[in-house]
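Of the protein chains in this complex, all but one are displayed in their positions.
The block that comes next holds subunit A.
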Amino acid sequence: MRRRLILLIQFIFAFIGNVFSQSIITGSIEDSLHNPIAGVNVVYRKITGNVIMGYVISDRNGMFELKLNDSMDSILLSIRHISYQEKKVVLKNTSGKYHFILGSKVTVLKDVVVAKKPIYQINDTINYDVNTFTYKEDRVIGDVIRKLPGIEMEGNKILYNGKPLLKYYINGLNLLDGRYAIANNNLPIDAVKNVQIIENDQPIKILDSLTFSNSASLNIQLKKYLTTGTAKLGIGAGPLLWDANLTPMTFNKSFQIINSFQANNIGDDISKQLNSYTADDVGFFFDAPLPVNNYKFTGVRDLAQPPFDKKRWLENNIKMGSSNLLKKFDNGLELKGNISVYNDYQQIAGNTYTKISTPGGNIIVSENLHNNYNTSDLQGDFTLLKNDKKIYLKNKLSIGKKWDDKNGLILRNQSNSLSQWEKLHFFFINNVFTSTMFLGKHLVGFNANIHYSESPQRLTVSPGVFQNILNDSLPYNKATQQVLYKDLFIDNNLSFIQRVGHISLIAKLGILFQQQLLESNLGVESLPINPAKQDGFGNDIQFTAIKAYLNPTLRYNNMSWKLQLEMPARLQQFSLKYKIPTGASTTLNNVVFNPNMSVVYDISSLWELFFNMRYDNQFGDLSQLYNDYMLTSYNRLQKSKTGYIGQSNQWSNSLSLKYKNLVNSLLADVMFHYDRTRNNYLANNFIDAVGATSMEMLLLGNARKTTSVTATVSKLYSPIKSTFKLIGNINNTTSPQLFNSDMSMLKISSYTASMVIYNNLFELFDFNYRMNLSFITSRLSEKKLDDIRLQTHLLEMNVFPVKHQMLTIHSDFYINKLRTKKNQAFLDVKYTYTLPKKKIDFALSCNNLLNTKNYIILYNSSYSIIESQYGLRPRQFVATVRFSFK
């Protein structure tokens, strides 16, 4: 008892002692040179605690006085200043005087970013915070990119401010060139830290300070180096359906690889992931497109593709593989290989109802089509790149082969049945070598580009068509069009660049050689044999173009102006040799100038003005030069005037104004475009009573004009977690048309407006809604043609009734002005269960729940208004497992 009392008294005294007799620590703090340090934090804590019990900050003389207020035996005193080494000492809780000397130290703080601004800009790089734009249903980076303000997606193609991307980088490396859809559709969001838009990107480092670029690139910044990817397996019924995808990818500092194996028959056209959506760089003029000639001369009659999700109608069976590898060596050399292959079997069925308006009256044709396509494609690209401040060296070798086997059955005007077979092979090999380096003090570039392609093709139509022309108006059995097309193209040039103050002077001097060979034969097989028409119709043409060119260019840029003047001059010779029937040849020599000017003016940090004016002389290629008939499709027969090389010149202007306010997350732009093309030839169309067109090129000067205005606005409203995008477009085209030798003017005006809303405000659901209105009106001379009006409403809604479960409703509503039906609705639903932690999605989807059989669309093609009806995929169920792996 007594002992307890003593303890109590001791306790009380100890307590009072602590309250009334607090210890005071005084001291001084100096650096190693004995200079007093002001502003040092002197903090004390419990020895085993994190909580600061008291503190003081040293004065200008480095002195401090710290009152200890607690009942602890000892304390942990820490002396801290950002520029000095921290000192920690354990002291008894008693008054005392101390002297501390701190050694200097540079403290680099850990960068902290909390509530990231959703969009912020550093120099030319706009950073989009991925989290802000990620909704619960989003899995791959493409799901996020399509929502970003300023960015739009047209299918797989990414547009920034309405313009295609220059490059798509992952961690700053360009693994995929333009085939970025493979990454965009398969890279899991979890791996991504930031999406960046690099405005005025100059991918060629040696040119960085010498010349500017006006294009934007996209970069995906990953959180860390990792192996990741997407895997998916789906099985469905009605009939047997499958959908499989395995896309592993590895990203390291100097090594990136993406492989993808995909197969499905659910209507997902994965071959589009292999398309290139950026331009290749060719030295200083990386925007110069490769002259890819249209190699296809003939083919089966196709249905125009409906403007909505292909999954609704495409009956496919596709298998695709793609392998992409990039290795960057320590010396900066990059080695890249991309190989892809696919095989697709498609079935397309539908009806078209075409109203051809001619000055003589309307011709109406109805067609019922059943087509089968079997396409195989193999392509490989091999790139060697060295891109640093001293040298730019790139060699890209591309080889590809495509096999097309198509057949089609047509029932015309409910009575005439017709079969078509198309066989087309296309092979190409292409090598582009580009280098830029310093020769002495001067920067010199050398580019060599060689391209060869050949394409044998055949179209067979049975029974024979165009009897009046091809078989003396007698019915016949079969028309076979054979074509062999070869194209060789060699372009070598040297370029020089010199920078003087704000001005860069660039000159490119080069020579280009191109030879195209076209052999064709249109054979008529008739029983009984018609003696008058046995040899058929044939072409054997060699077209050679030699062009020597000089492109002097002046670029000026300062803080707010970027100006480019280009004055390319070409000395060129075209020679055309007809081996049959006459052996005639034509040569055309001339000198042309194609001036072009563009100006970018940064009015302020928010506004930018862009103006471009361009004048371009173009000369006809082989597709306009064959002198004997070619059957390009079962209802089109075409030829041009012998020995005549068409010429045209195009004058185009565009003006755009861009607004970008990242504090408000508001991006907008408006673009005006005016384009006038003068041609010295015009197609004379003869349309017969069944709508079959035979065409001849005639020497006749004419002009075609287009004006258009496009405006886009996009904004993120953070408080309501919504992104809005508005796009409006007005387009007017005037072009002359020649029907049965009668000239008439075709005027087409189209107005479109679209709106997209992404909303993620509520816990229970999110949605995106797109609306599209379009109105097309046309006049042929003074005669008004049918208007086309289309309203599209698309709603995709994700409901999260319970955690880890999601119901996706995808509905489309089309309001069309049609002959038969007005409104059309579609509905898909999908239920997803996500296995927590593992992030595995189990989904059950029902496509076309309403089991809509057909989709009808109205569109115009110059002087015809075409109503197409597509057979849709029936109601189908697919169960899918999908996960991303790390």
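Everything that follows uses one rule, which is that a residue touches a chain if its C-beta (ideal position, glycine included) is under 8 Å from a C-beta of that chain, and two chains touch if they have at least 3 such contacts; residues count from 1.
In this section, contacts and distances are computed from a predicted model.
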| item | value |
| --- | --- |
| Candidate names "GLPGLI family protein", "Ferredoxin-type protein NapH", "ATP-binding protein" or "Carboxyltransferase domain-containing protein"; UniProt protein name, chain not shown | "GLPGLI family protein" |
| Per the touch definition above, residue among A:Ile52, A:Ala584, A:Met745 or A:Leu850 touching the missing chain | A:Ile52 |
| Contact residue for the chain not shown (choose from A:Val112, A:Leu240 or A:Leu764) | A:Val112 |
| Interface with the unshown chain - residue positions in subunit A | 38-39, 41-43, 50-55, 57, 60, 80-83, 86, 107-117, 559, 603-607, 661, 663 |
